[in-house]
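Data first, discussion second: the structure below is written as structure tokens.
The other protein chains are all here in position, but one chain of the complex has been omitted.
Our next item is subunit A:
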Amino acid sequence: MDHDSILKINDLKTYFKIDDQKVVKAVDGVSFEVPKGKTLGIVGESGSGKSITALSILQLLDEPGEIVGGEILFNGDNLIEKSIPEMRKIRGNQISMIFQEPMTSLNPVHTIGNQISETIDIHQKLSRTESKKKTIELLELVGIPSPEKRIKQYPFELSGGMRQRVMIAIALASNPELLIADEPTTALDVTIQAQILELIKDLQDQLGMSVMLITHDLGVVAETCDYVAVMYAGKVVEYSDVETLFEDPKHPYTVGLLNSLPRHDIKQEELTPIDGMVPSPFEMPVGCRFAPRCPHATDLCREKLPSLWELNKDQEVRCWIYTEEWDGDQEVKVSDSLNLA
């Protein structure tokens, strides 16, 4: 795909070496792009490698996680080759991250004012008064009322939604070019979720940054994203723009995900789950990782791993059905099994 991309990940591999024999390939050859000024959603169930991909970008992996291959191109620079001090200058400055748990992402012993101005102090040389002024502006920006009073408060005095707003303020302190939001709304209730997503969207329009939104909620994707990468068992199985994904999903897993959502436009007695389980990280299938659960799988799927094919300008899919080698039903149309209104 030829976009003007701010972030381009090629064949990223992040492994966790448990011992000499056991290696968990949490992220195994992931490639995608975040187009400039747009929002990319990364969808997948727990353990599909979404968060590890995000942590790999900022190199915040904990032992024994390690990036073993691939490249992470940020504005054309490969972040994997950066030294520790160089990465430090990028974190919170050019690339910021919001974490899942606003309740525990703030240090309980410092006031929120101090925690916001800390990012400013690290990356910008501002005087104390300027830094305080900027902190108040940031709190206003993220919609926290009476910021002069709030900067003196401690995290425990704020609700979950407020704390997530504070986290966003911290992330925005240095006008980052890319914001990585790792399930920013998972821990919040539905009304607050909508507010936070709205806020991120507004701020993106206002500041012109790119956003990488990690979520397991397809509803969130439909509302906020321009492009979507669907991940399954450490690999991207489908990448496309958001309309195409919902109208004409190509990968059987994507179809399964969409079918398992509750819908208000059709009459449903019960939801349709995807049969089977996510494969254990120690016993990955040899062929396509989704083959054991896929209704269309053939011997080819079970034996050989498909690569990510570019179907057209806006859609890539990792499935044998769309290749010359496909040995199953030539007429199969995956999106036909999508529950339609």
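Keep in mind that, in the parts below, a residue touches a chain if its C-beta (ideal position, glycine included) is under 8 Å from a C-beta of that chain, and two chains touch if they have at least 3 such contacts; residues count from 1.
In the analysis below, contacts and distances are computed from a predicted model.
Trainee: When you check the chain that is not on display against UniProt, which of "LuxR family transcriptional regulator", "Cbb3-type cytochrome c oxidase subunit I", "ABC transporter permease" or "NADH-quinone oxidoreductase subunit E" does it turn out to be?
Mentor: "ABC transporter permease"
Trainee: Decide which residue listed in A:91, A:150 or A:289 touches the omitted chain of the complex.
Mentor: Among A:91, A:150 or A:289, only A:91 touches the chain that is not shown.
Trainee: Which one, A:167, A:209, A:242 or A:334, makes contact with the chain that was left out?
Mentor: For the chain that is not drawn, the touching residue is A:167.
Trainee: Even though one chain is hidden, which residues of subunit A still touch it in the full complex?
Mentor: Where subunit A meets the chain not shown: residues 58, 60, 63, 88-93, 96-97, 99-101, 104-110, 118-119, 122-123, 154, 156-157, 167, 170-171, 173.
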